[in-house]
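Note that one protein chain of the assembly has been removed; the remaining protein chains are unaltered in position.
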Amino acid sequence: MAAAAAQTNGSAIYGDWPGRYFHVDQVLDRPGPRTDPSFLAGDGVKKFLREECKILVIGAGGLGCEILSNLALLGFKDIHVIDMDTIDISNLNRQFLFRPKDVGQPKATVAAEFVMKRVPGVKVTPYFGKIQDKDDDYYMQFNLVICGLDSVEARRWMNATLVNLVDPENPESLKPLIDGGTEGFKGQARVILPTVSSCYECSLDMLNKPTAFPICTIANTPRLPEHCIEWASVLEWPRVWKDKKMDTDDPEHIGWLYNVAAARAKEFKIEGVTWSLTQGVVKNIIPAIASTNAIIAASCCNEAFKIATSSAAYLNNYFMLIGTDGVYSYTFEHERRPECPVCGGESVELSISRDWTVDRLIEMLVEKQDIQIKKPSLSTPTKQIYFQAPPQLEEATRPNLEKRVSELVPNGGEVTVTASSLPFSLSLRITFI
Amino acid sequence: MIKIWSMKKNEDAAAKKKPKTSAAQIRVQKDLTELDLPSTMKTNFPDATDLLNFTLTITPDEGMYKGGAFVFSFVINTNYPHDPPKVKCTQKIYHPNVDLEGNVCLNILREDWKPVLNLNSVMVGLQYLFLEPNADDPLNKEAAEDLRRDRDQFLANVRSSLKGGYVKGVSYDRVAVS
């Protein structure tokens, strides 16, 4: 699939017909009142959009399907999509590029094929796998990234990767990240300019955490059907099946949990344990519908289009939608967090002699007027250099104090410093003289 | 494309290049190197280069569990501190708030976890369980029942369990400090 798609690369404008872009061209041929003066209406911007711009979509699920079809109609021609999932029957109520016959197939591949078939001339390159499989060089090739994910962890990884990609020497390294998310009738879309505006990690505390019940309630005083289900999954499953991993997509596993939970509910005279609730609790299912996904995906693609073409101002920087009671939305600027562990914190360039020991470096950090850190602990991305505590790690890293920094850190390498006197961490970029 | 770079330059001339260390990794480094543990608690890293898997040994110097050494495993995932650390007791012990599988009933490990908490708060919370076992919302119901009914009998049970003896037909691991 990927190979076949690659062959259509090259002369990108293929399959166009007169009038094809009648609608989109209206906003590319002239500026509007709020368009930035740097916007160059006409052929140049169309050529960039349709022949040069390369965009990456993370996720080919509820948001991803919508994002891919929107991008294709907007005129993006070189689209890549990553998704590690296969199609499940419960996706079909909203993931509209999939049909019952596709169940079990990779989402990325099926979605890419569908969009290429429906929208002539667009090249969608799928990757069926994890975002973590790809390295910096891969992410470096894109102009923009849109995330349509349902996992906090994957979002944190993607966000950190794009923030880290920013190279002060290379403007091309700054890739705008547009992130969308939905939950039932609610959703949000946001624009993240890595190292310039608030990043995903900056707003991590805005997330609702999933409901968790006290383990003693589950064990001893169950009152709700959910307590019985958690008893089955949190306590009984590992007790009975030991190290066998629970697969929440396996109906047999769900069936076992459902039966165990139902028996417990009966014992305690609790009503309401059903298959659907069991599945909902153990998989932490979030309701999802086509309409909310459509709104949020449209918003994400609209921002991508405006950023790629400069044809209109873009979202600054957070759009939140609540659709349970009327249509309520709130657009605001989420502020960067100075102590954000990903985009915040200080970064210091340090030139030291090749002969400096770690001990000498630490001494300097403690004494240096503009840094003044008490009891710093140091590490590189792959190993510990010196830890002040706990005792075992202090002892294990103590021999490094006598070593030269240049033995442990490559020239231009990064050192992460933590200390209780720092709000979060300090990063050093060390060059040797 | 919009010209983001110009905004960046105007905003801050200093280099902002960050290391490739993950947020979870830095946070664990910060948590561990700033641990402020009393002499009754000690961490152990089977692999000193792996900060995400380690054990904590608690040796209470007062209370009913004085004389025991209790070992808890800590497993931290890459979504820390969004996700709490996973903590289990590695021994079979007689305690109202620890079950025979090693599950621990401590609110901040589950329903009350928030990212502002850290490893130090979890460890202090664990130690508290040995000073003040809670009989009202237990995990080991029999142990809790004993504690409620007859404190002296409970204490005797604890003593015998620490030595690896039986309590009501259940054999416990020997955890007494020799």
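To keep things simple, chains are lettered A and B as they appear, and every chain counts its residues starting from 1.
As a working rule, a residue touches a chain if its C-beta (ideal position, glycine included) is under 8 Å from a C-beta of that chain, and two chains touch if they have at least 3 such contacts.
The rule we apply is simple: contacts and distances are computed from a predicted model.
Participant: Going by UniProt, what is the name of the one chain that was not included in the view, given "NEDD8-activating enzyme E1 regulatory subunit", "Gamma-secretase subunit Aph-1", "DNA sliding clamp PCNA" or "Cornichon"?
Facilitator: "NEDD8-activating enzyme E1 regulatory subunit"
Participant: For a quick check of understanding: of A:T109, A:S197, A:S233 or A:N302, which residue touches the chain that isn't displayed?
Facilitator: A:N302
Participant: Out of A:G184, A:P338, A:P391 or A:G412, which touches the unshown chain?
Facilitator: A:G184
Participant: Taking the entire complex into account, which one of A:D137, A:E169 or A:D325 touches the absent chain?
Facilitator: That would be A:D325, which touches the missing chain.
Participant: Kindly note down the residues of chain A that lie in touch with the hidden chain.
Facilitator: That gives, for chain A, the contact residues 15, 17-24, 26-27, 30-34, 66, 69-70, 73-74, 89-90, 92-94, 96, 99-100, 118-120, 184-185, 189, 217, 221-224, 240-242, 244, 251-256, 258-259, 262, 268-270, 274-276, 279-280, 285-299, 301-303, 305-306, 312-313, 315-316, 319, 321, 323-327, 329, 331.
Participant: Which parts of chain B are in contact with the chain that was left out?
Facilitator: 134-137, 148
Just so we're on the same page, only the chains that are shown with their structure count from here on.
Participant: From the mean C-alpha coordinate of chain A to that of chain B, what's the distance rounded to whole Å?
Facilitator: The separation of the two C-alpha centroids amounts to 29 Å.
Participant: Note which residues of chain A are touching chain B in the complex, please.
Facilitator: It is residues 36, 38, 48, 53, 143, 152-153, 156-157, 160, 163-164, 166-168, 171, 174, 176, 193, 195-196, 201, 204-205, 207, 209, 211-217, 219-221, 234-235, 238-239, 306-308, 310, 314, 341-343, 345, 347, 349, 377, 379-381, 383-384, 387-393, 396-397, 414-416, 418-420, 424-425, 427, 429 of chain A that touch chain B.
Participant: Can you tell me which positions in chain B touch chain A when the two form their complex?
Facilitator: 1-5, 7-8, 11, 14-23, 25-27, 29-30, 32-35, 37, 42-45, 48-49, 51, 78-79, 82, 97, 99, 101, 103-105, 107, 109-111, 113-115, 137-139, 141
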